[in-house]
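Note that one protein chain is taken out, while the other chains of the complex remain in position.
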Amino acid sequence: MLTPKRRRRERRAAFLMIAPFLFIFTAFFLYPTYSVIALSFTDAPLIGEGNWVGLANYTKLLGDRLFHTSLWNNFYFVLLTVIPTTVIAMLIALAVSKLKGRMQALVLTLFFLPYVLPVSVVTMIWSWMLDFQFGILQPVIAAITGKPVPVFKNPYWVMPMIAVVTVWWTNGFNVLLLIAGLRNIPADLYEAASLDGATPWQRFWRVTWPLLWPVTALVLTLQLILQLKLFDQVYLLSNGGPFNRSYVVLMQMYREAFQLNHGGYASAIAMVLFLFIVVLSVLQFQLLRLGGRK
Amino acid sequence: MTLKQARNLAFTGLVLIAAAIWTFPLYWALTTSLRSENRNVSDAGWLLDELNFGAFREILGNSKLPMWYLNSVGTSGIITLIVLVTGMMCAYALSQLRFPGRRLLYLVVVGSFMVPVPALYVAQFVLMNDLGLVNTWWGIILPQLVVPVVIIVYKQFFDAIPKEMREAVVLDGGGEFTLLFKLYLPLNWGITAALAIITFITAWNNFFWPFLVVTSEDMMTIPVGITQVNDAFGVAYARVMALALLAAAPVIIGYLIFQKRVTEAVMISAGVKG
Partner (left out) sequence: MKTLTRLATATALSLGLAAPAMAQVEVEWWDFLSGGDGVRMKALIEEFNAEHPDIQISGTTLEWGLPFYTKVRTSVAVGQGPDIMTYHLSRLPLALEEGVLSPISAADLETAGLSTEDFFPAAVTAASTDDGQLMAVPFDIHAIVAYYNRTALEGTDWLDADGNLTGLDSVEDMTALLTWAKEEGFSDPLSFQTEGGGGTWRVFYTLLRQQDGEMLTDGEVLAGDNLDKAARAIQIMADWRAEGLIPEQAAYEASVALFSGAKSVLHINGVWEVPTFKDSAADGSLGFDWFANEVPQLLDQPATWADSHAFAVPANPDMSDETRAAVMTVIGWMEEHSLAWADAGHIPAYVPTVDSEAYAELQPNATYASLAKNAAFDPRSKIAGVASPVYDAVDNLIAPAVHGFLSPEDAAAQMKDQLQSLLD
């Protein structure tokens, strides 16, 4: 049906339309990806040429205790955020979806509001609220633990508190995704379940949960990728301390590249994180899909 | 029936209280910023009982906040514009046109979704330096221009438009660009606005990259400026909170105005793989 002339025209138009994106993508995404890989095999400083050192950076990473600590802290943080934030978001989404009209809009606005704040505003507010000497939350902490705690200076509190701040900040996004998912569940399914005499609890597990699963899986995957990229909150709240208990991989990348001027080593760190995230997110998504089929 | 109403009321009340607790940090920032510094370091209670605008006056008068606003608005605006225009064109080609490498391109776009962009920052910094763009708007902008989700969402919406609608334009002799800008785009203003808002907020709130690529105070964006520049303050909790609130004001106000669109934007991205 298509004449060769029309096909040529279509191709030309297609090329013109993808060209701007392709150019940007190649220059500022593909090329940097290539250079990070290339740099990771050299001893280059941040700015300037380096020598090929083969796998030396990677073998050094294997024995780098700070890197082990950072990796562990990344995983710990994922543990502290991904599932809790999904659970909290789901509770909020279920509650909000029960409300009607303006009340629903108001409550949703309040829960979503923190998400639009710049990270530094979030950390400034929480640092002040948790200030050891003058923070408004210290009496609350004292009521629970018996005494005030300098949370970002305490090795046991630091990661959980950064997780709390992060969940507060990013949770609204997940709430919205889950509400969208809930709205897509046909109402007649609930009616049918009610007619069968199902309790609310049963309705949740038999209707809501399985039908919401694809969105839940999406939330879990997005959260995993997002939380592994942790840097801003740590840099602004605890700077990796105390005694590296909140040091994370991107923090180490930043330190090696911009404070110690080791561009090559920093690139190797970035590469490892890169691989971790790709492998983990592919794995998780596959697993979650399987989980959903059952 | 009245029992059910009472239960509903109690439930609504409970959710409202939870929402109020959730928003407490913002309330507390406001309360702190409206108190005198000395009151903030003595136990002064939880109520908003003082309206002292001294901290705000001082911040507005002495800080470089206006410069940072300008930088944030400018860079985020340009990013949004370029991301949307290049994204919709690419999505249109992927959705409506046949060309060699189409599947591969789509695969690459979807795959790049998973790449942790900060892992590229070292290389992007080197690149920006080679291009002489450190400490410039373009240095802030260029590495933020790849937003695969925009293409994915546009493509889905373009896919859903019935083919018959094309024919009328094609019969009038309209080319592909006419089709995109006269038909597909107008049919998708809603989603365009939603994507624009999300892209804008993301760019506005980016901390890590502008933090790396900008060292000069005059070029800083809001999130970077408020953490990197220190004015001589002494005890300054009210001023710090005033600064934080002023920095957040544009996004908060913008969100409150475009609330529905923002909500929609996020929900649409849920449809991506859902």
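Per-chain residue numbering starts at 1, and chain names A and B are given in the order in which the chains are listed.
Criterion: contacts are C-beta pairs under 8 Å (C-beta built on N, C-alpha and C of every residue); 3 or more make two chains touch, one makes a residue touch a chain.
These figures come from a predicted structure and were not determined experimentally.
Listed residues B:45, B:66 or B:162: the one in touch with the omitted chain is B:66. Within the whole complex, the absent chain has one touching residue among A:104, A:184 or A:244, and that is A:244.
Within the whole complex, the absent chain has one touching residue among A:16, A:47, A:192 or A:283, and that is A:47. Where subunit B meets the chain that is not shown, the touching residues are 38, 41-42, 64, 66-67, 70-71, 74, 129, 134-137, 212, 215-219, 227-236. Although one chain is hidden here, its contacts on subunit A can still be listed: residues 45-47, 131-134, 150, 153-155, 241-244, 258-259, 261.
Convention: only the chains that are shown with their structure count from here on.
In this assembly, the C-alpha centroid of subunit A lies 16 Å from the C-alpha centroid of subunit B.
The part of subunit B that touches subunit A in the complex is made up of residues 11-12, 15-16, 18-20, 22-23, 25-26, 28-29, 32, 40-41, 46, 82, 85-87, 89-90, 92-94, 97-100, 102, 105, 108, 112, 114-127, 129, 142-143, 145-146, 151, 175-177, 180, 201, 204-205, 207-208, 212, 222-224, 226-227, 237, 240-241, 243-245, 247-248, 251-252, 254-256, 259, 262-263, 266-267, 269-274. On the subunit A side of its complex with subunit B, the touching residues are 7, 10-11, 13-18, 20-22, 24-25, 27-29, 31-33, 35-36, 39, 46-47, 92, 95-96, 98-99, 103, 105-114, 116-121, 123-126, 128-129, 131, 133-134, 136, 168, 173, 176-177, 179-181, 184, 214-215, 218, 225, 228-229, 231-232, 236, 250, 253-254, 257-258, 263, 266-267, 270-271, 273-274, 277-278, 281-282.
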